[in-house]
Each structure stands twice: as C-alpha cells, then as structure tokens.
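Omission of a single protein chain aside, the complex is shown with its protein chains in their original locations.
First chain written, first letter: the chains are A and B, and each begins at residue 1.
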Amino acid sequence: MSMETILSVKPLFAVLVSLVAIPGIVSSRSQNIREAWTFGAAAIKLLLVLSMLPLVLDGNVLTFTLVQVLPDIGITFKVDAFGLLFAIVASSLWIVTSIYSIGYMRSLNEHSQTRYFSFFAVAISATIGVAFSANLLTLYLFYEMLSLATFPLVTHHQDKEARSSGRKYLFYILGGSIGLVLPAMMITYHFTGTLDFAAQGVMAGHINSGLALLLTVMFLFGFAKVGIMPMHSWLPAAMVAPTPVSALLHAVAVVKVGAFSVVRVFTGIVGTTLLSDFGINGIVCVLASITIVVASLIALSQDELKRRLAFSTIGQLSYIVLGIALLTKSGMTGGMLHIAMHAFGKITLFFCAGAIFCATGIKYISKMKGIGRRMPITMTAFLIGSLSVVGFPPCGGFISKWYLVLGTVESGNIAFLFVLLGSSFLNAAYFFRFSTMLFSAAKRR
Amino acid sequence: MTSNLPALVIIVPLLASLVAAGAGWFNRKAPFYIAVIALLISFISSVLLLAQVVATGVAIEYQMAGWPAPVGIVYVIDHLSAMVLVVITFVAFVNLIGNRQAVETEFKNKEGAFNALYVLFTAGLVGMTATGDAFNLYVLLEIASLSGYALIGLGSSRAPLATLNYLFLGTIGATFYLLGVGYLYIATGSLNMADLATIIPSMMNSSTILFAFIICLTGLLVKMAIFPVHGWLPGAYSESSTVSAGLIAPLTTKVTIYIMVRICLTLFTPEYTFGYIDPTDIMVAIAVASIIFGSLSALAQKDFKRMLSYIIIAEVGYMVGGFFLGNRMGVSGAILHIVNDAAMTLALFMAAGIFIWKTGDEKQSSLKGLYAKMPFTMAGFTLAALSVVGVPPTCGFFSKWYLISGGIAAGQYLFVGALIFSSLINAVLFFRIFEIALFEPFKSHHHAGDEEDKVESHHGETIVDPGVIESAQQYSGSDSHDHGAIVIKEPPLPMLVPFLGVCVLLLILGLYSGSIVNNIIHFAIPAGII
Partner (left out) sequence: MFENKIDEAPLWCVVPLVITASISVLLFFYPQPFLKLASLAVQTIMGG
C-alpha cells in the first residue's frame, strides 16, 4: 500500500461549508427556510467528508494549506484515517441532530432559535477543523473556536443557572487551553521547531523525560474537554443547555474533540516511543482509570437523567485515553473506535432524555417509573443506547470495548483489565437498574 | 511627486492643521473635511512609501530643505518607520471618520480647534516616526504632546485635572529625553541618528553615553506609562472624549515604544544596547510588573474606558519586555504588537464610542442586553475582545506567540508566565462584559435624539427604524417571546462601518502576520539580533 499525499481543497470546503451557511441561516425569513440552510450545509458537508473516504482507505493523505501564519507553521489541513473517522461521526450526527433540534426547539417553543442554529453551525465547522488539522496550531485554533461557539449554546436559556454554568464552562475550558495547552505548545515548539503531527511524534530526541512528562500532563489536563478528573466538572454543569446541544456537543463534538486532541498530541507530538520509554503512559493510564471508576460511581448517585449521562460520558472518555495510553495495537484501535461507537450510543441516550422532557417535562429519574408504557419507542431506543454504551452485543459499543479489553490483556497489565470490567459492571448497574425500572412498572398492569 | 512622498506624509497634516483652525471661523463643517482629506493623503502616501520600501528593500532618505546629513535634518523611511507611519495615519483617519457624529456633538463651536489639534497631533507623531535626527525628534515629541494635552483637556469636566497630571509627567519624560540628547551631543557632537550609530561603538565605555542612554530610556518609559510611572494614563484616557482617546490611546504608547526601539537599535546600536549594557533582566522585570499590575487593576474597574486604560499599561509591558528580551523572536513580537495593539486598541475605543452613544454613560453595567440590541456592533466588539485575549486567528494571538517564543528562548519564564496570566485575566475581563451584555436585560435609557424608549412601549411588535440595519426578522415573533420586543438599533452606518472594518482588520492582520513578519519586520531588525 503506497502512502500518497494529495493536495486537495476538499478538507477546507468541508470545514467552511457550515460557516458559509450562516448568513443564510441568519437572513432567512421563515423557520423552514432557515432549517433548509442547515440541512443543505449538513448534507454537503457529509458528502464532502464521505467523498474522501475511498482515497483515505487506499492509504492516501489529503492536505491543504490555507495560509502561512508563522514562518514555518501554516493553517494547514490534513485528512488521514483517524481524522476522517472522527469527521464522519461528527458530520453524520450533525444531520441527525438537526432533525432532532427542529423537533425539540419548536415543540418547547425555545427563544433565539436563529442564534442557536448559527452557533451550532460554527461549532460543527470547528469540530471538522479539529479533525482535519495538520498541526497543533491549527488544532488549537479550531479547539478555541469550538469553545467560544459553544458558550452561547450552553448558556442558551440566559438565566442565572445558565450564567453560572457558563462561567464554570469557560473557567475550565478556556483556563485549560490558555493556561496549559498554549504554554505547552509553545515550549514544544521551542524545543522541537515544529508543531506538525508526525506518525511517530516530534519530541523524541529533543526533550528530556521530566519535561516530556510535564508537557504530557499539561496537554492532558489542558484539553479539559476530555474531562480527565479534576478537569471534568464543567460537563455536568453544561447540561443546562438545551438537550440537542448536550446530545451533539457534549456526547459527540465537544468532548470527542477533547479526546481526539489528546490522542493526536500523544501520538503525533509526544510520540508513542517517548511515552513508553519514559513510562509516561503508565501515569496517564492511572489518571484515566481513576476517572473511569470515580465517574462511574458518581453516575450511580445522580437522579437527574442528563447529569447521569454526563458522568457516564466522563468515564467513557477516559476509556479512549486509557486505550491509547496502553500503547498496544488493540488498545489504540479500541480507543479510536470508541470515539465512533460511544458517540452513536450516547447521542441516542441524550435524544431519549430530551424526548422524555419534551413529552412529559420530567428531568429526574425517580419520577420516570413506568414511562416505558407511555413511550415504548423512546424507551426501546434508550435500552439499545445503554447496551451500546455499556458494551453488550449486539451493539457497536461491544466492538470498541472488545478491542479495549484485548488491549489491556496485550499490555500485560491486568489491573487495567479489572478497571474496564469493573466499570462496565457499574455502567450496567446504573443503566439497567434504570431501564428495568422503566419497564417493570409496565409489567404490573 | 514620488520623491517628495516623505515630506507629503508630514507636511500635509501640518499645513492642514493651520488651515483647519482658520477655516473653523468661516464654516463649521469645513475643518472636519480638511482634516479627513489631509489624513487620507497622509495615509495613502504612507502606504506608497511602505510599498516602495518593501519592493526595493532600500530605506528612503529625504533631506528637509535640501541640507545633507549630518548637518541638516533628514527623514528616514525604512521598513520599520514606514510600517509605523501606515499605522499612525490609518488609526488617525479611521478614528476620525468613525467618530464624526461625536465630533459634531461634543465639540460644537470648537470644530476648528479640535480638528486642528487632531491633525497636529498626528503630524507630530508622523514626524517623530520619520525623523532621523535625535533633536528634531524631541521637537516633534513636544508638538505631539502639547496637542495631546489640549485634546485631552477638551474632554469631560474632570479632564483638565487629568490633563494637568499628564502634562506634569509628560513634561518630565520629554525633558529627560532632551537631557539625554544633550549629553549625547556633548559626547559626540552629532544629533543625526545614523551618524551617532557610527560614533557610539568607538566610545562604548564612555560614562556620558551610558548616562545619556539611561536618561533617554527613562524619559521614554515615563512617556509610555509603564508601571510604576503610569499614573497619568488612566485618568487622561478615560476622562478625555472618546474620539480623542481613540486617537491618543492607540498611538501615543505605541509610537513611544517605536521611538524606544529606534533609539536602542538605530542610534545606540544593538551591540551597545544588548551587548554592552544588557538590561534584559531589569527591563523584563519592570515589564512583568507592568503586565501584572495593569491586568489586576483592570479587573478592579467598573468603567469601560478606565478598564481599557489599564489594559494598555499591561500591553506596554508586553512590548517593553518583548523588546528587551533581545532576541529576534522577542523583538519581532514587540514590533508586531505595535501594529496589532494599535488596531485592537482602536477597535475597543471605537466600541467604547458606540457604547457611549447608545447608553449615555461608560459603566460596564450599562451594557445590559446589547447583544440583542446591536448584534453587529457586538460581533465586532467580541472579535476585538478575543483578539486582546489572544484567541487565534486574531492578530493578538500572533504577537503573543512571538513574545512567548522569545521569552522561552531567552529563558525568561517569568515573562512567559506574566503573558499567560494576563491573557487569562483579559478573558475574565471581557467575558464579564459579554455576560452583562448577553444575560442581563437592557436598562432603558433616554438619549437625546434617540427614540428607543418610545419605540419600546409598543410591546409585541418589532419596529426597526428606517436607516438602521434590518436584521430584526429573526428576533421577531415567537423567538423573542420571553424578552418582549427587542428593537435592534445599530449605530448609524458612518459610525458602524469603520468600526467593523477595523474589527475585520484584526482577523486579516492575524492571518497575514506571517507575511508582515517575513516581509517587513524581518528587515527592520538588525542582522546582529538572532
């Protein structure tokens, strides 16, 4: 298989198409025309992304430099297998979420829907931008763009709760990116002279073990969107957002951008060799494991459905980090697959939470007893989503978890196998106890 | 014509100030147009000069009145001064056209005086930038300063006091500089910068030269309001009228930084400044103090313009620190930040002008609900604010990039930390304003000639004033059910368009910062600085 680098403007167009739709969204005279813009952009975006699939599967890489902003760094796009995987997930789910947004926002008669759809488009642009970034600077640019575009979405309700959640959101996300990622990026640049993502990383031979550890940890915590504890608490707070926002952004785009960035930096900047030679990956595995276990335990105690889902997401994100940091083939495959598999499962769960809220106005699990009787379709979907997130066959989540488990075995460190199995058990506990509760009341009739 | 461009840049505004002052007696509108045309000519000449310098790569020397250097006064347009000339004339021009309405209302019956002072101030700065003569620089510095004092004095009722404060410190600063030039003249017998640069390396050990260097630098530091000699700045900038502040705030400190760069590199030569004296540690320490003090003080301000003033003090720290890192990255960052910070400050002060036009006062708390009422203005303001925070791809990010890179390369991690800290504080500062403007309901305010109170009483329907940008439809109907009728009222187009233009410029400057550094700044820094 020959690797070829192809110059192509497709990645640029894929990023820009949703931005270009914004003037259309803003100036539309009716809601239907406005939504047509969203769908048009979403469809074109998905087609553009999918059109790159055959080339990438053949082992090619597509690149495009928009502008050379610094002497040896440009705003450059590069489409490789991992980026495309994430882009497909994000752009296909944007379409689905747009349908859902229409149902949700209109049925609840939400205000400022134009603003909502506009910033949603910006957020998706930024997400694809992150997926297609060829270097850390470009990634940082789109990462920040996503942080800022999400702020008006998180605080959509413009009340006191939204305001304090918004503050928390910014404190962690911007604090992390400006306070940790930016200096880490600049120090990396100073010592290595490049920020391009390379297959084997760029740090090896330039940076000593202590500094490498420091930088790795700065990146891990700085990309607060991945929610490694203690940088996680913005995510439950951000659940004040309208449910479609929580669904796409806080189950797929935003949090997975965090995970994606961490994976990219670990593999493309720090480099797997350096991670294993200096034993840094062990520390990362431990941090991820702690997050997995603690988040699963907290999720058990949450009564508000969306908050429970949020804590579940925090745990699941750390699966991805753990999978990568195991530095085994299966573990890494599992981690990358989990970005996709978890996305489809978790977005289903959020959609269900929103559908329940739309139909009944209920947010708390304790009040949902027997709801399966009233909303059988929704609750069946919920069951499937939970199965997938927990990792049971016949759902996609099983595949990624299978690889993750293989990865722990390959790494020879059985402790992490127990972390995975134990947390899956906890996940099963908090999802199935809930699901059976919903249906058990139905049996009583 | 082209050969006289250097003269045109300064003489046109100088003459225009005389003409404008006189024309004010006959026609109340004429001074404004005279000023605008003069600044436009000056701006175009500067752009042509920059293009010429970049194309040929050779500095242009212009002998005033035909006397050759070192006896006569020469104007030297090289990469650095050409770039700063463009900045000065651009800011002066855009700020004036963008604030036309404010000029008409705030300086009624003083149009002649105001416009004359405005153009004179610009001429002073232009001269300071272009001159190749150390004493001539002092003369022009005084021209700029005196017209600056007068412009600020025309502001609010407390402005005269703030001006007096500024005048005291400003005069001390200028006198220090003059004293330094005097010592230089005693030691070398020359006032021409290029000439001095050839003499100084041969008398490195002279204590007179050392004293001249220290005292010149001190004078400039006072003029640029670095901590702890910043006392005059917040009062002067926040009490002056917005249009004066929009001219003086972006330019005074930046041009003084330019003078510092010019004196240290062209006059005293890098070998002397960085090789012999090596003031990096102490100057960076002062810069760090200035950054931290400016940022923290800004946090304590309730008044928008006052907050901006303290941010400027922090930004001065960026540039002084970056320059005295003494490496190519740091100096590039400092010079790039002259351009970027001028544009950012201009955008923010123009935003301040619009806020005052809209709400009638300068408190941050009056900005309630502005996102819904002026979406375009607020979009521009958001962009400018993010640039100050340093979010890519706005220009603020890129100057910070060079400054931080320089800091890391020089091992000045305290400076790096201060820059990051100040970015975080700036994020807090501006998001605090975003929150007020986004979450809080708009405080109804009556403004002369502004009928929004009346309009707002018609609940349930949206009224868009004719002549105001129509983009209200998406906020109409059920969309705004829990906010009542939201009336979009943007400022008039002559006010809005220049402002938005500057905001877009922040993006363009950011995306093309690579070209600016490669094609201009790279040549402005002597090869000795690595």
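Here, a contact is a pair of C-beta atoms (placed from the backbone, for glycine too) under 8 Å apart; a residue touches a chain by one contact, two chains touch by 3 or more.
None of these values were measured; they are calculated from a predicted model.
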Omitted chain's touching partners, listed by label: A
Candidate in contact with the missing chain, chosen from A:25, A:62, A:75 or A:337: A:337
Residues of subunit A (touch criterion as defined above) contacting the omitted chain: 53, 56-57, 59, 80-82, 84-85, 88-89, 93, 96-97, 99-100, 102-104, 106-107, 199-200, 267, 272, 329, 332-333, 336-337, 340-341, 344-345, 347-348, 351-352, 354-356, 358-359, 367, 369-371, 373-378, 380-381, 384-385, 387-388, 393-399, 441, 445
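Everything that follows uses one rule, which is that only the chains that are shown with their structure count from here on.
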Touching residues on subunit A, where the partner in the complex is subunit B: 26-29, 34, 67-71, 74-75, 109, 111-114, 137, 140-141, 144, 148, 152, 155, 158-159, 162-163, 166-167, 170, 174-175, 178-179, 182-183, 186-187, 189-190
Subunit B to subunit A touching residues, read off their complex: 386, 389-393, 398, 401, 404-405, 408-409, 416, 420, 423-424, 427, 431, 435, 438-439, 471, 473-475, 478-483, 510-515, 517-518
